[in-house]
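Of the protein chains in this complex, all but one are displayed in their positions.
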């Protein structure tokens, strides 16, 4: 079968590799019908992931049709349309028993071998799914393949970021960063909030946020002053940081009201982020960081799509063939593409 | 000034009465600009409220313009457009300090003298407001008088019912009863839910619920079976009971999933409601009852209106003059009117 | 091996039966070291459980040592001391993924065949455990067998009842009913509460509650008035109903303050419990029912025992041999015994 493999920094190839097969009783094999490139895929692509196993098939955002299942699989069967969580989870560890699959002690991320246990991803014609009863979930008829791809990771991450923001219906929410995850956050926050304020520097992104119902604020100007103006000088009830940048998180902490929450879903790796603990203390702020947990949240995320409440495909900018993966990665890295969905 | 007074069961008159004045340092006097009839007004109207003081001016849903304030009032001033909470609260008792104004130990409900401490209501040209700094709240420019009237009570009640339903974004919610409070509940629940199911027997109400985004289910049929069909046989994550009837609450308990919540905002007075404790136990159900607490919630409720997220005026069926109050009550009691807004 | 089997109403025998064996890859077999009789065991014993399969080995409260495991079991191994949850759970259904094992769609209760899927219990020398990775949990060295038995069910149930009572540190809690589950509730509530009030009619039980730190109140007197006296006339922040009786739950609803919670862990089967909805409405009360969920809570329950914070064995009144099970059931049914632990 065809598979998108990363052989070294920016050395991406679409190769013929052996078909995956059921190896353990809980495994399934899925025929991939749609898969997307995630911002996180750029980390190994750029050579930023120490220990990454070159040769791994990329991709943790995909949907497909079940082709085969092991004897212990009960909840899905061949022919089922399914969405696959971006990570595996065991179902029996401390975290899984408590409904925190994203912290599973045996977690593997598809297409991130080396950083996590060996596991090929879904930018391929077929993919092996361990512990399929937990990792796969049926895709309702009303949800298209393209929409389903978002449930595997970034829409679920945004959803989680909104959930962890301690919001109450009618609150004011700021979303800092309007890339794909940020726009998903605007979509989710828009449901709960009385007012969503979107902060970014890129006019096209701000325009997308505006169309989704947010008040756009240009980060190049005095964004803090604008947020204060829009919140009676008090700051927002919650701020969602979806950029993964030091400046974005710094702004987020400045923009939240007393006893408010900064919910971080941008990826952060700074060992010494310069946090304004003076403001954190005076205002009794909560800072809560989340990775996204599609296994825990996917059913409710799917319900939002299915009920027509939100449409993540609004941000798809490119639809390409799996064979064009090298070009797709290049477009995505250069930010010419907002979101690319590939089909085998 | 003109005032709608209840002199005995169904003996409603629009009389000339002395103008109210500031009596205590924390009082305000408000010129009423819009006022509505609430389902609760029908209780004294029908003579169902023991101890009701005949002669009380009716009405706890109103907005207006501040005319005068006492020397201790700091937060509003003459000329301000304001919405008035349906009840007063003291700000210092056990409940008020904890942010539960609806349980204030010194609470009075406007227009319900006798059941609560003496306090004339807002179906009048003017009304005296005790403890105005807590009881009044500025009406944002973008919120019309007619929309503001809903904040005083029924929209805030629906809002509270949705908040106490323990919902998470994307859940399925059933609303049982599609009268004015039920329709407000559909509006609020629609924000959070992946799917809202509305149950009633009246086709026109079900149609209104459908327009607001709910799946309508006729209570005259096998509503329970339909709800189970729509929820993979599991029941709804939460059910909001907004009818205040024994049959409605009985249905609500039957329709909720394991560990789900039945949030009751319908008025109930049954000393021995026949609760299915077998199901409550087997399914570990939570039953939570709420009155509505505009003082606690009004700012966020207003934000939803202001942000264009919901429009409560969609259910106004009649706009009348205060002088037509007797006819208005009669139309409302007979259910020919869904919601009536009167202007002095 | 020896096993306590129920052949018909009150027809309990200790029989020789074949040893259980590993049947599925996820199974374990456990050598039982201690087992207790639960109030729920009296339901089939008295013939109150429709469809109960006569011949089932009784018992869902037990600890032991792992004797054998199937090839898929990873978390326990032969020789491990373990406590077994009272029920099985699948780990993949809607409820299990969300951390609600007590509502598992494939749940079986040990020793309750017929009411649930066929599953022999632990009042035996050995017992087969399906899905052992979820259902068993290692018993820390510091926790005795006898203490561990309580984790399997009633201490975990009391724990859950306290958790669902929406308590905050320093609150006043009433526990209605001071049988074994009620006394466990006093132990748990005592940790969080500023004041625990225990209500029962039996002097010996009230004395046990007093020793555990509660203020005892005789239900034969005017218990409601006493509770009001002890709570500045306001009622308790939360009431835990642990008796499973109509009168107890009726009292509980009367004793709670405005916006307070009645947490029910007593077993209820009334199809039409006469609930005072008038008080529920006026006071905005929450009524939350729980079964107990040892799989979700056992690690934290064990931590309380291990840390010396509470000692459930304080209520063990009889220690007997498995061979004396018929006499033990008789003592327990007549309430001559508070709690009986049997050893094979």
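Per-chain residue numbering starts at 1, and chain names A, B and C are given in the order in which the chains are listed.
What we mean here is this: a contact is a pair of C-beta atoms (placed from the backbone, for glycine too) under 8 Å apart; a residue touches a chain by one contact, two chains touch by 3 or more.
Not measured: the values here are computed from a predicted model.
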{"item": "Residue of A:144, A:201, A:286 or A:313 touching the missing chain in the full complex", "value": "A:286"}
{"item": "Which residue of A:1, A:43 or A:100 touches the chain not shown here", "value": "A:100"}
{"item": "Touching residue (missing chain; options B:133, B:166, B:218 or B:311)", "value": "B:133"}
{"item": "For chain B, residues in touch with the removed chain", "value": "25, 72, 74-75, 91-92, 94, 96-101, 133-134, 295-296, 299"}
{"item": "Residues belonging to chain C that touch the chain removed from view", "value": "159, 162-163, 168-172, 188, 191-195, 297, 299-304, 306-307, 309"}
{"item": "Interface with the unshown chain - residue positions in chain A", "value": "94-95, 100, 102-103, 164, 234, 249, 258-259, 264, 267-278, 280-291"}
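Note that in this section only the chains that are shown with their structure count from here on.
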{"item": "Best-connected chain pair, where connection means C-beta pairs in contact", "value": "B-C"}
{"item": "Chain A and chain C: spacing of chain centres that average the CA atoms, whole Å", "value": "41"}
{"item": "Touching two or more other chains - residue numbers and ranges from chain B", "value": "none"}
